[in-house]
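Input: one structure, supplied below.
Omission of a single protein chain aside, the complex is shown with its protein chains in their original locations.
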Amino acid sequence: MDFTLSPDTEALRRRVKQFIDDIVIPRESEDLWTQPERLDEIRRELQAQAKAAELYLPHLPKALGGLGLNWSDTAVIFEEAGRSLLGPRALNAAAPDDGNMRTLSHWGTPAQHARWLKPLLAGDIRSCFAMTEPAPGAGSDPSALLTVASKVPGGWRINGRKWFITGAEGASLAIVLARTDAGATMFLVDTSNPGFRLGRAMRTMDSFAVGGHSELAFVDCEVGDDDVLGEINRGFHHAQYRLAPARVTHCMRFLGAAVRAVEITQRYVTQRQSFGRVLSDHQAVQTQLADCHIEIRAARLMVAHTAWELDHLEPTAVKHGSSMTKVFVSETVHRVIDRCMQLCGGWGTTEESMLAHLYADVRPFRIYDGPSEVHRASIAKRVLNRSMRP
Amino acid sequence: MDFTLSPDTEALRRRVKQFIDDIVIPRESEDLWTQPERLDEIRRELQAQAKAAELYLPHLPKALGGLGLNWSDTAVIFEEAGRSLLGPRALNAAAPDDGNMRTLSHWGTPAQHARWLKPLLAGDIRSCFAMTEPAPGAGSDPSALLTVASKVPGGWRINGRKWFITGAEGASLAIVLARTDAGATMFLVDTSNPGFRLGRAMRTMDSFAVGGHSELAFVDCEVGDDDVLGEINRGFHHAQYRLAPARVTHCMRFLGAAVRAVEITQRYVTQRQSFGRVLSDHQAVQTQLADCHIEIRAARLMVAHTAWELDHLEPTAVKHGSSMTKVFVSETVHRVIDRCMQLCGGWGTTEESMLAHLYADVRPFRIYDGPSEVHRASIAKRVLNRSMRP
Amino acid sequence: MDFTLSPDTEALRRRVKQFIDDIVIPRESEDLWTQPERLDEIRRELQAQAKAAELYLPHLPKALGGLGLNWSDTAVIFEEAGRSLLGPRALNAAAPDDGNMRTLSHWGTPAQHARWLKPLLAGDIRSCFAMTEPAPGAGSDPSALLTVASKVPGGWRINGRKWFITGAEGASLAIVLARTDAGATMFLVDTSNPGFRLGRAMRTMDSFAVGGHSELAFVDCEVGDDDVLGEINRGFHHAQYRLAPARVTHCMRFLGAAVRAVEITQRYVTQRQSFGRVLSDHQAVQTQLADCHIEIRAARLMVAHTAWELDHLEPTAVKHGSSMTKVFVSETVHRVIDRCMQLCGGWGTTEESMLAHLYADVRPFRIYDGPSEVHRASIAKRVLNRSMRP
Partner (left out) sequence: MDFTLSPDTEALRRRVKQFIDDIVIPRESEDLWTQPERLDEIRRELQAQAKAAELYLPHLPKALGGLGLNWSDTAVIFEEAGRSLLGPRALNAAAPDDGNMRTLSHWGTPAQHARWLKPLLAGDIRSCFAMTEPAPGAGSDPSALLTVASKVPGGWRINGRKWFITGAEGASLAIVLARTDAGATMFLVDTSNPGFRLGRAMRTMDSFAVGGHSELAFVDCEVGDDDVLGEINRGFHHAQYRLAPARVTHCMRFLGAAVRAVEITQRYVTQRQSFGRVLSDHQAVQTQLADCHIEIRAARLMVAHTAWELDHLEPTAVKHGSSMTKVFVSETVHRVIDRCMQLCGGWGTTEESMLAHLYADVRPFRIYDGPSEVHRASIAKRVLNRSMRP
């Protein structure tokens, strides 16, 4: 085993850290929460700066204009970027565009690449991934999918409802998962299609998702045969292909959020006095801070290991590890930020400390990409069926 | 020992429950978060309805227009009211007016009662309690108080800054704690006083505090000798007198928030399907729900016991129990609502489920009225000094 | 609600405390672990002293020679007795004799009372309760019962195996649960019956159970018709009648074990120095000690509430509360003693501190009388079926 970063990766990490500290963090103004429309403008400005700094699309192949990092190095860079909730966006490495670009790149035709992938890579357009449905449709259990695509001459007609569709407002493209005759299929839907209806924005607790989270309706939404992404009836398979790395990239980014929370907290507790001593002299503060460091180290190793698996194993072989990492990291990150908020007292509950934002943005991660409960059940079934050693 | 509610209390509890369900909960529209100014209008309307329903001021003596409940019965009624974040306000039983009315009633002169207590009881005006200060002033450690009141002929001149002052926006009265020659003193400050400066609203994670949380400045703020509340230099003592019950009433109300979260969750998990079964058939759901019930029961007993102590013991003798109850209830309530959010999936992270509000409003309670860490240290010192049996 | 102890109960509590401190605790020599046969001798000597001190059988009616306490007062006294792992035995108030005496007293005939109940009350004999069976028989799920009693002229013939039968070695009486034609039935088996076979002693982690835990076999064990206890085929019902209070009495006693652990720990941390300060001056010590006090208070209230329910409600109505109390108290007690062991350092892991004994004796309680997992599932089913409010 070898835990060294290559000098190149370490150098890149430092440049990203500098970029986040100097360029991105100053843009986390408190107005964002109430002016969501500003988020997309800031995204464009930051992406221009990231391009100039040659930090853009770090995780994508050089052929796509990226820096060509493997998963192990991506983990390091995404964590640095994740120190700001604006950071991954700045590098065009945020969900859902990130996963959508990978999906398009892997399954798309040259024509689809030209029409959708290219402007996505450039940051000229945004996209959303339309899978989740209101009850009784597809939630944690994708097989409950209710949206239907029926074959029509020359194409398909899609009908159904979606919700919690991140980034939908302002997106040019929706990748839609719909039921077809013998499974599910992915479709590329131009959001200017009259059958695509953007519904209400859902008021969720997080606030840094560009384009929010929306309800969508597909009403006799017609698309062409050339709008099928990948193979017909292989949509669940393609979605799985997307999800395993997607949940790991979330882990990478949110780990950075936990690191940021600890940085904020260390500054606070070494300055603020209480009961005649600086806060950091109180052992109850030290204890909680130590736990933050210990758990972040463990979480970082879990991420690094799964990143290594993504680099070296077949995607199906990574499922087990990515489930374990997702549970561990999402719960660790929440616990770390919760402790940080406690240590920063009243100030920590305000937006100006950023902790209230970090706290709120991280909480849903224990639910999406598979709630901890669902992952635990599948981890257990896997180890019991295969008598896997712990 | 006797754990029975009197028939009168039980009847009142049912009436409050009905009022909360029928009148108050329907007003929890999702607009509140972004239209804080509406909150005060809704408060007035609900208070009028509570008066009509004879549920107003349940916890205050009949002589003050209240229902005259003792602390034990107040605990039951406040928990019911707390099932809506608007509920305590509707009964005029919410912080900070609640504690301010008690403080005025106990230490105020007849003239102070006529000028301030009467309109507060009527709900015609609102008030705030100005104690907490930005660093390096009074936070968890009140003795760091920096705001100063200097004696001037016929009165006092107050200078200093405060922050996290709940309800300040729109308040007519501020009860101010300021350092005086040999201690601290409480002053009644009319917010139309030119020396009273309402600063910026602090953007905190909670959203149901009428009048928000603000910064204040007192700039050569002159008040008369008859604006001293209670005794000169006894301000810390008077504040303690206020705080012990205040933290218990918070427990009562927030316990109701936890109950509400479980009610919401039970409805959700018995209706929503996942993996071919209703959610409530999954044992991982059952386990977490059982823990909610177990812990709420324990928390309710902690509150009931401390309420009983408030009814029967000297205030100083209640300090130990109220500290333990505050730590236990604030942490339990957070854990319960966190589990509920997890069980309600994506929907639970939205405002429409109310869980995101309950979650955010409850989190700061582990910090204010003494962070858990401070309470734990004083609990331990007390038991070690007095060799108290556990 | 009323949380006062009557003066009589308080006086009795003090006498029990004195008895435990002066008479019982000095007998907790470290030889017991390796000389289990001494335990029964010590039991007899202590019981004689308890009789002389008029503290014997506190929980049983005066008609049976007891002190006639109701459940609420029993809770207080059992907790005091539980401060020594020998304490409940000294008062003849320990499992399984305690539950067996209640069962005999409630369902037994006058002849059964004369033959078995009388000497049990006197402490002249001991008994065991033979329900649990090795797989695939009755464990957490009693309905899997495999031991069978077949009708023969004038009586019954019992065949089957049991294990984890506490107190079997040296017992004169076994109350046996066996399957009969239309349910299960309880039988009184004299252990001198040739069909009663005492098997090997099971080496479990606890060490203060007089008579240990044994395997039993019933091999064509013939008993008379007058050895049926209670009604034929109503054995599961009678067992339930026994179990609900049994698990609450365990809670009462083990709560005392937690209290004892804290007493030991408070003495230790106020004397032992580390890093230049007495241990109790370290905040990490204070924090854990405070949590012990907080959780013991909550656990004591849970027990008191369920004791009150046992005094005032139908047994079936107590099931829900006794399940919740069992889960809460068994987990609290373990956590408290675990913290105490941590605070007492290496010394806490030795028998001489008694903490190793308290730790080991308390751990199995999270499993027997229903593992936490089974209770949680039934608590959840109950609240979901009846839409019970939390």
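By letter and in written order, the chains are A, B and C; residue numbering begins at 1 in each of them.
Heads up, the rule we're going with is that contacts are C-beta pairs under 8 Å (C-beta built on N, C-alpha and C of every residue); 3 or more make two chains touch, one makes a residue touch a chain.
All of these numbers come straight from a predicted model, not from anything done at the bench.
Undergrad: Using the touch definition from the header, name the shown chains in contact with the chain that isn't displayed.
TA: Looking at the entire complex, the absent chain's contacts are A, B, C.
Undergrad: From the listed residues A:Asn193, A:Asn233 or A:Gln266, report the one that touches the chain absent from this view.
TA: Going through A:Asn193, A:Asn233 or A:Gln266 one by one, A:Gln266 is the residue touching the chain not shown.
Undergrad: Just the residue numbers, please: which parts of subunit A touch the chain that's not shown?
TA: Touch set of subunit A with respect to the missing chain: 1-5, 72, 258-259, 262-263, 266, 269-270, 280, 283, 285-287, 289-299, 301-302, 304-305, 307-309, 312, 321, 324, 327-328, 373, 375-377, 379-381, 383-384, 387-390.
Undergrad: Considering the whole complex rather than only what is displayed, give the residues of subunit B touching the chain that is not shown.
TA: Here the touching residues of subunit B are 282-284, 286-287.
Undergrad: In the full complex, which residues of subunit C touch the absent chain?
TA: Within subunit C, the residues that touch the unshown chain are 30, 33-34, 132, 135-136, 139-141, 144, 163-164, 202-206, 271-276, 282, 284-285, 341-342, 345-346, 348-352, 356, 359-360, 363-364, 366-368, 371-373, 376-377.
The working rule: only the chains that are shown with their structure count from here on.
Undergrad: Report the chain whose mean Cα position is at the greatest distance from that of subunit C.
TA: Result for the farthest chain: A.
Undergrad: Given that subunit A and subunit C are copies and touch, would you call their interface same or different according to whether over half of its residue numbers are shared?
TA: Counting which numbers both chains contribute, over half are shared, so the two copies meet through the same residues.
Undergrad: Which chain has its Cα centroid closest to the overall Cα centroid?
TA: Central chain is B.
Undergrad: For subunit B and subunit C, let me know how many angstrom lie between their CA-based centres, rounded off.
TA: 42
Undergrad: Give the residues of subunit C touching no fewer than two other chains, as numbers and ranges.
TA: If we look for residues of subunit C contacting two or more partner chains, we find 283, 286-287.
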